[in-house]
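A single protein chain has been omitted from the complex, and every remaining protein chain is retained in its original position.
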Amino acid sequence: MSPERFHLNLPPRAEHLGTARTFAASIARHYEVAGETVEDVKLAISEACVDALVAGTPIDVRARQDGDVVWFEVDAPETDDSPERDALDALGSPARIELIASLFPGAEIVTGDGRRAVRFSLPLG
Amino acid sequence: MSPERFHLNLPPRAEHLGTARTFAASIARHYEVAGETVEDVKLAISEACVDALVAGTPIDVRARQDGDVVWFEVDAPETDDSPERDALDALGSPARIELIASLFPGAEIVTGDGRRAVRFSLPLG
Amino acid sequence: MLDVVGEVDLSTAPTLRDRIEQLIADGTRRLVVSLEDVGFMDSSGLSALLAGYRRMQESDGALSLVCRDRAVLRVFTVTGLDRVFAIHPTVEEATPS
Partner (left out) sequence: MLDVVGEVDLSTAPTLRDRIEQLIADGTRRLVVSLEDVGFMDSSGLSALLAGYRRMQESDGALSLVCRDRAVLRVFTVTGLDRVFAIHPTVEEATPS
């Protein structure tokens, strides 16, 4: 069986964060991870989407099963400490990556294809 | 403001239908349509995804706001009355389109770009 | 009585169909299927119920439904199958003493 792939693309509006969390939660549940881990995935996704909201580019969440992990990748354009960010009153990007890495060790920023993204892996089983 | 676009792509497994419905429901709620209409969108999407499941191609749902409607487009590869379909014991494709058109008049099959899709429009306001 | 719980779509309709088949195979002739705890149902659920309905008719039995929720009833009304099934708003009305 080919590895499973999931993709979600939404307009950059904060009110769509719930949809992104629901999407990620259904993937996590699909792989039958513990309920607490599903909650952690929702939190990680909610944090990871903020850079796209600040940049005004679509919320884009991809997931791909690869052996005994699921890779999540969330578009995260580089943003400076802009007035937009301050107005949103969110943590800065580095602090958010750190938060995600506390939930999913190894979480990092990856670049390539002209894309910058937050990547983390969800261990299965 | 540019028209809003939404896209969901999932592996062709029946257990992901709920995710597709949730995705479509959040779009409908985003545009503040009536609760009953949200339920109709869920039903239409659930029906529209069946062809992809029968064909074994990804569940793919796109939505795009265009003036006072939201267009939904769901990949629906041509399937014959295959044993797969019979095993699934679902309505045939024409009966499902008819069902969707009872909910959203004008629903139809569109083709192009090597794609076949169910398309229907959700009136806003 | 068969109490269906959750969402009925292509992923769960086969189970519903099997349950009904089993009850008929076990000799049930008057079956009330409660959809009160169903949050969503599409045409695959309808197909499963219709298959059970027909099997019952062939066996001189009867299959009736309990459903009040407008969203769940919707798939019956748009297909006209609300005129085929006996659909009751409560379990009491579906099981006259």
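Just so it is clear, A, B and C label the chains in written order, and each chain counts residues from 1 on its own.
Operating definition for what follows: contacts are C-beta pairs under 8 Å (C-beta built on N, C-alpha and C of every residue); 3 or more make two chains touch, one makes a residue touch a chain.
Since the model is a prediction, treat every value here as computed from it, not as a measurement.
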**OP:** Could you tell me which shown chains are touched by the chain that is not displayed?
**Re:** A
Subject >> Residue touching the undisplayed chain, where the options are A:V50, A:V74 or A:L122 >> reply: A:V50
Subject >> Chain not shown, touching residues in subunit A >> reply: 13-15, 17-18, 21, 36, 39-40, 42-43, 46-47, 50, 53, 88-91, 95-96, 99, 102-103
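Basically, only the chains that are shown with their structure count from here on.
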Original post:
Between subunit A and subunit C, what is the gap in Å from one C-alpha centre to the other?
Top reply: 41
Subject >> Centroid distance [mean C-alpha coordinates] between subunit C and subunit B, Å >> reply: 25
Original post:
So which stretches of subunit A touch two or more other chains?
Top reply: none
Original post:
Multi-chain contacts in subunit C: which residues touch at least two other chains?
Top reply: none
